[in-house]
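The block underneath contains the structure these notes are about, expressed in structure tokens.
Heads up, this is only part of the complex; the chains shown haven't been moved.
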Amino acid sequence: MTDDPVRLYRTVRLIRRFEERAIELVRSGHIVGGIHPYLGQEGIAAGVCAALRGTDLVTGTHRGHGHVLAKGADPARTMAELCGRETGSNRGRGGSMHAADFSIGVLGANAIVGAAGAILTGAVWARRRRGDDVVGATFFGDGAVNEGMLLEAFNLAALWRVPVLFVCENNGYATTMPVQGAVAGTITGRAEAFGMPAAVVDGQDPERVRDATAAAVARMRAGGGPELVEARTYRFDAHHTFEHSVRLDYRPPQEVAAGRERDPVVIQGDRLPEATRRIVDAEVEATLTAAVEFALAGPHPDPAGALDHLYASGLVARTGGG
Amino acid sequence: MPRLSYRKALTRALADELARDSDVFLLGEDIRVAASNVTAGLLKKFGPERVIDTPLSEQAFTSFATGAALAGLRPVIEFQIPSLLFLVFEQIVNHAHKFPLMTGGQCAVPVTYLVPGSGSRTGWAGQHSDHPYSLFAHVGVTTVVPATPADAYGLLVSAIRCDDPVVVFAPAGALEVRADVDDLAPVPLGRGVVRRAGDDVTVVAVGHLVHDALAVAEELTGEVSVEVFDPRTLYPFDVDGLVDSVSRTGRLVVVDDSNRSCGIAAEIITSVLERVRLAAPPRRVTRPDGAVLPFAPALDRAVQPGRDQLTAAIHLCMKDGS
């Protein structure tokens, strides 16, 4: 995998630029409802997914574009989804917080903090029971480790030795709540309490994340149980784009400035010859230009189909009219 | 024509579906030793990979089932207490129910939630005696409440084969019902049945109350000719079938063991009124608003709908109107 550094760079760069373009589309009103930018945390999704196979499964969070893109989702269909178009990955039904592509093992971003861990555990367990050699990675934030449902999932996965990598993206805050104000004990300690190996890794360095993941995945494929990785990171931008118009006072400016210094795109970019980086950057720009064009050209879904897919069984719901 | 108990019918349905489809498996608390007696013999027959005892982690195992379903399996979860559905309400409503639409039709979530012993089991008091089927009818999760052994079998089989989540309430008051059953067959979801023909009034009765309604109808023979309609499925409700009956009788009384406000009785009455002009105001016999079942048996009974109340409601309905 000699091109690994390049691929990793391409991924972090793609996510970075995807988010920046998405923020533009929020500003221009093409993305309604705003987004939770992944800016600054790109190294985690990139590093984790670099150590997974195409058939492996992942679930993401409300801050989920990075997870989805790193696992291989089409930026064009993902951007179309954010714009609510029929051509989006979810036919415009999911939006930013629910982007999914089951064909590449992306079981979806999930807007409920702490909810996806148990879902992924069940999915990986089921696939292995059917004989598929898959593992899974589920992303969540430092806030999620206080949700009982996630801690229950730690227990189930550990007990039944389901090879799931629990990836905690510790960006220091749950919205405005600092991690020290919310987490008694430590994050890794919580995993260890369930008998799960747990490691802290520098989430700003995509290669470190990839290596930690690769080691865990190797143990898991060899029959090991679940593990946790706490990736220390920093959110460069707002919790959600609504903060761009409403100032919330919770992170000291010096802290933000310091946090932004260790930039995963720069860290990984510095590992590449300038020329290579330029080529990748150009490729990424082209991809995103095309993605935004594709997104904005896509038709808006027909309101007549507002309840499409409500029931997989074909049940047709009564509508609400008088 | 073998005599079959309701409980045994549930066991048979589980056994038949486990045998028919290797994707079906059971999850629950104490189901291996069959504490509720519903899963009796299944561990021996299908082994510990298909009959899985869980830790007391209802939220995680409910979402684990969602994940397993997303990956193609058909989990059946047994819940020991009806109010455990409160505990996993988020997991069912926000995830299992919503995944198909939110992903734009990329997946299905065929999970069956089985509650043997719903409603009052005399002496189990406030936290063990709920009958929350109307909640699921409101959120739009397919909800069945079989009244007879044949339906217990047939509806549970259909629930397991359904591509959507289905909640199966097996009322404590029906579990000991026995009947001669000619042949066991799937019963279609969403289809009610006239249990007893009559001309003067249609009584809709839910679950175990079907038997009370039949008894009251017998008692009233000669006086009032009562038709008893058993909806079997509460959501989607068989409005066509009921409208057919009420169009003939012109009068409607509903008896149901959930709370009054926003209960299924209100829905049934409203749905009928949207289609049929009644000869007299409809009546409903339910639990009181906000009911909490007190422990002392006489109080517990006082809070459940009774035969006397039903008789009185039928009389009032007959007296009223044109």
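Letters are used for the chains, namely A and B, taken in the order the chains are written, and counting of residues starts over at 1 for each.
The definition used in the following text is that a contact is a pair of C-beta atoms (placed from the backbone, for glycine too) under 8 Å apart; a residue touches a chain by one contact, two chains touch by 3 or more.
The structure displayed is predicted, hence computed values, not measured ones.
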Subunit formula of the full entry, expressed with the displayed chain labels: A x2, B x2
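By our rule, only the chains that are shown with their structure count from here on.
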Intercentroid distance (Cα basis), chain B paired with chain A, Å: 39
In the complex with chain A, residue positions of chain B that touch it: 49, 54-55, 57, 59-73, 75, 90-91, 94-95, 99-110, 140, 142, 162-164, 190, 236
Sites on chain A touched by chain B in the complex: 57, 88-94, 98, 100-102, 107-108, 110, 112, 115, 117-127, 129-130, 148-149, 152-153, 155-156, 159, 307-315, 317-318
